[in-house]
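My structure is below; once you've seen it, I'll send some questions.
Complex shown without one protein chain; remaining protein chains in place.
For clarity, chains are labelled A, B and C in written order, and residue numbers in each chain start from 1.
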Amino acid sequence: MLTISGLGKHFGGLAVLEDVSFEVPAGGIFGLIGPNGAGKTTVFNLVTGLLKPTTGTVSFEGRSLAGLQPHQITRLGIARTFQNIRIFKEMTLLQNVMVGLHGALGYGPLALLLNQGSFRRAEAEARERALELLSWVKLQDRASMLADNLSYGDQRKLEFARALATGPRLLLLDEPVAGMNPAEKDALMEEIRNIAGRGFGVFLIEHDMRFVMGLCERIAVLNFGRVIAEGSPEEVRNDPGVIEAYLGREDGGAP
Amino acid sequence: MSILRHTLLWTAALLAGAAGGAADIKIGLAEALTGGAAQYGVPIRNGFQLAADEINAKGGIQGSKILLVIEDEQGKKEEVINVFKKLIFQDKVLMIFGPTLSNSMFAAGPVANAAKVVAFGTSNTANGITDIGPYIFRNSVMESDVLPVTVATAVKHYKIKKVAVIYGNDDAFTKSGYDVFKKVLADQKIPVTATETYVKGDVDFKAQLTKIKATDPDAIVCSALAEEAANIMLQARSLGIKAPFIGGNGFNSPKLFEISKQAGDGTFVGSPWSNTNPDPANVHFVGAYKQKFGSEPNQFAAQAYDALHIAAAALKSIKLTGRLEADRQALRDALPKVSINGATGPFKFRPAAPKDGKPGGYDADQKPFIYILQQGKFNLYTGK
Amino acid sequence: MFTQQLLNALTLGSVYALFALGFTLVFGVLAVINLSHGAVFMVGSYAALTLVTRLHLPLGIALPAAMALSGCLGMAIDVLILKPLRARNAPHLIPMIATIGVAIMLSSAAQGIFGAEILRFPEGTIPAGEFTLGEVHVRALELSIVGISFGLMAVLFLAIRRTQLGRALRAIAESPRSASLLGINVEGLFHATSFVAAALGGVAGVLIGLNFNAITPLMGQPILHKGIAVIILGGMGDIRGALLAGLFLGFAEVMSKAYLSSQMGDAVAFGLLFLILLVRPSGLFGRVLERKA
Partner (left out) sequence: MEWLANFWATYSTLVYSVGVFALMALSIWLTLACGLLSLANAAFMCIGAYVSALLSLHAGWPFGATLAAAGAAPALVALVIGMPTLRLSGVYLAMATLAFGEVVRIVVLNLEVTGGPEGLNGIPQSTTGWHILAILAVVVYGLLRLQRSRVGRAFEAIREDEVAASLMGINVARHKLFAFVLGAVIAGLAGGLNAHYTFFISPREYGFENAVDILTMVVLGGIGGLAGPMLGAAIITLLPELLRSLHEFRGIVNGLILVLVVLFLPKGIWDPRRLRALFGLGPGRDPGC
């Protein structure tokens, strides 16, 4: 589904990523793990068009993403969330999700100005859809609340719903459980499984090994900007390179 | 301080009105009393207050006191329109003096003209002011009446072959002065070696003056306000430029030599007014102004002072009926016939040429005096 | 002629740099575009004038006194207005607008007290030394303006580079939050910065009032615009940049008047500014300094 080949990124003289290649298969949950500073978020930024690669290519469903703007990539069917949640805090939950439906609303300026049926229908449908997405993450009761007033965990869920609103076929999750307690992590894991179960491809970044092992079907491991292993959770867990990378670091995830 | 004075004036006028019995004659005064143009507006108001006090002290006009309704128009066009409308429709004044800037008159003049109320400018020198309509008057002398005489006199005196020009190009007053200079210099076939500009707020003119110096002119023609002109002179001298200056209307202020001291010596200025004019009317004005306000008057104050005397003369020639519209019209019809001898010398009106078939207002018809600056003083030029 | 223009440019440029110094300092440390800086500059000028004319103090006392007074004014603005805005984390536009209000108040107050007329220092306030070097005329006043400007800038520059205080300020400029975590008294340094910046503005006001013989309630406006241009060119918050850009603007202005036309001089300057911003948002001389919130 998403093919990354020979990807490299240099900031000034510093190589953050070097010759990274792997493939995210269609459907299911794919994990990219690695210690902090391994370059995981940079991969996401390159895929979503926020950064331009120094070398290599990214293609989605056979189509190269080179030279595309972030909004164009989103409209091709890739959505993402952020490690440090970036919801629109001054907007209500409903509005947040409806922003995600931006590309799906096709009415023209005239319909908008004259408040024509096509405009009203489209907006009403979008509202329905947004409420439905909120109900997926069990936030529908608080649709008219300001997003800023949500708890941390709920803000993450809102960000999921908002990302889903863009109609993705692949969902990129950047450390979805960062800063959560074990109970919240479990709940969120369930949420992600649900989303994958609805047919969305999920590609997540994580450094919490336990979480990834329990969730992902395939995993790639990134260390110092290079892929050092790829395979099933079982294969990755037993890879000596991976063990070394994680044992050598203190932040190597909870046991 | 001035707010206190303002209140006192009002109170005095009200008391006088109450005691005298006869209705006051309300005259509007719209001047820029705050903001950048306040440096002209404030002396103008002072001139009017002085004249009003004098007229009222002598028993007013047929027993009625003159009551000045003073409004601050801030030198902003919306504000000046608001003030004019307030004076015309709310305060129901007989006529309006002001506004301070030519630009403001272009905005507010049409309002007064349409309401058939006289708008009388004392400081508007731009061309086309009186084209607005038959209710527009001014006693400020246009540059085009003064500058040809000034330039010709200076050219003869110094045997000038070529001049350099410097002027403020973002100010309507100095720019229109420059336009007249340009035409006069062309008419009199005097080559210009360099034309330099500055903008309002500039305090450093050395770059332009250094350039002028390199072209070695016989004189520097300068359309600037007195304060800028004085600084230009000082900086010119400090750069070693010896050429004399020829100035426009903006030079007519004691500020010029207060600041420039000897640096301005040899400057030629044409003006309807000078504080050294020995005419008794002027001597009286200068003395009374100094006594009342504790500072030297300038040309703007003098013209304001004369303007109220012009209006008073017109008022004395008519009988006020108490019906506002008729009185306003009568005043308008009486004004063109007035001629007085004031602080600015003999004065009468001259009808502006009709433009596009529409009748115009009235300009000042005054002969300018030519002055030469010597030892930091304006002296009447006698040809020696 | 060229040497003379060079001197003209140096005087003008160092005045711009001196004014912009305080302006850019406040932006660098407080992240506020302080549009009352022009009004503080004006207050400095009036303060020195009053001390000289009313109390008959010599300039040697009036200048530092005016400097201290403007400094206090700057600090008062920070304590009374900017501090509460910081406390509630107002977006950067808000303090800028508050400082506009301050500027209006100050210039109106100056007009109410001193009148709209142009005032000037009495003759003899400064020795009127003047000499000629070949083609070039030099006034002692101009030399002392260049001298004072460069002196103050050097002191400030060294203070920021070499002292503990300067290191603290640079830490704040990077990120106030981490600076306060490092135990730096951020609020205290904000006040101090405001004091120093306003004092510099006040000195600039006195010097310009002396050199150009014109003190008015609105004298801060034109130089404020130039100051904005200087800190953009120099890179916002960059002290070395403000110095270079101030001199650069002085040179550009004088030279364009000298060798191009004085008509469009300012249009050229601002047009250039516009283009520079498009090409190099961090200014001509500035280094990119991302502020981490």
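Just so it is clear, contacts are C-beta pairs under 8 Å (C-beta built on N, C-alpha and C of every residue); 3 or more make two chains touch, one makes a residue touch a chain.
Just so we're clear, the structure is a prediction, and the values are computed from it rather than from any experiment.
Q: Touch partners of the unshown chain, restricted to the chains that are shown, please.
A: Output: missing chain touches A, B, C.
Q: Touch as defined at the start, partner being the missing chain; which of C:Val15, C:Val102 or C:Ala245 qualifies?
A: C:Val102
Q: Which chain B residues would touch the chain omitted from the figure, given the whole complex?
A: Contacting residues on chain B, toward the hidden partner: 2-3, 6, 33-34, 71-72, 74, 76-79, 81-82, 85-86, 88-90, 102-103, 106-107, 109-111, 126, 128, 131-132, 169-172, 175-176.
Q: In the complete complex, which positions of chain C touch the hidden chain?
A: Chain C touches the chain not shown through residues 33, 35, 81, 84-85, 88, 90, 92-95, 97-98, 100-109, 111-112, 221, 225, 228-229, 232, 236, 263-264, 266-267, 270-271, 273-274, 277-278, 281.
Q: Since one chain isn't shown, list which residues of chain A touch it in the complete complex.
A: Where chain A meets the chain not shown: residues 48, 50, 69-71, 74-75, 79-80, 82, 86-91, 95, 98-103, 105, 107, 112-113, 115, 119, 123, 126, 144-146, 149, 162, 165-166.
Methods note: only the chains that are shown with their structure count from here on.
Q: Specify the contact topology among the chains shown, as one of line, ring, star, complete or other.
A: other
Q: Taking each chain's centre as the mean of its Cα atoms, which chain lies farthest from chain A?
A: B
Q: Taking each chain's centre as the mean position of its Cα atoms, how many Å separate chain A from chain C?
A: For chain A versus chain C, the centre distance works out to 48 Å.
Q: Just give me the whole-number Å value for how far the CA centre of chain A lies from that of chain B.
A: 74
Q: For chain B and chain C, what's the span in angstrom between their mean Cα positions?
A: For chain B versus chain C, the centre distance works out to 37 Å.
Q: Spell out, as numbers or ranges, the residues of chain B touching 2 or more other chains.
A: Expected reply: no residues.
Q: Using the touch definition from the top, which residues of chain C touch two or more other chains?
A: Chain C, residues with two or more chain partners: not present.
Q: Show me the residue ranges of chain B that touch chain C in the complex, using the header's touch definition.
A: Within the complex, chain B contacts chain C at residues 2, 34-36, 38-39, 41-42, 169, 196-204, 206-208, 210-211, 213-214, 227, 230-231, 234, 238-240, 255, 259, 261.
Q: Taking the complex as given, what residues does chain C use to touch chain B?
A: 1, 4-5, 8-9, 11-12, 108, 111, 115-118, 120, 123, 130, 132, 137, 139, 208, 211-214, 216, 218-219, 221-222, 253-255, 257-258, 261-263, 266
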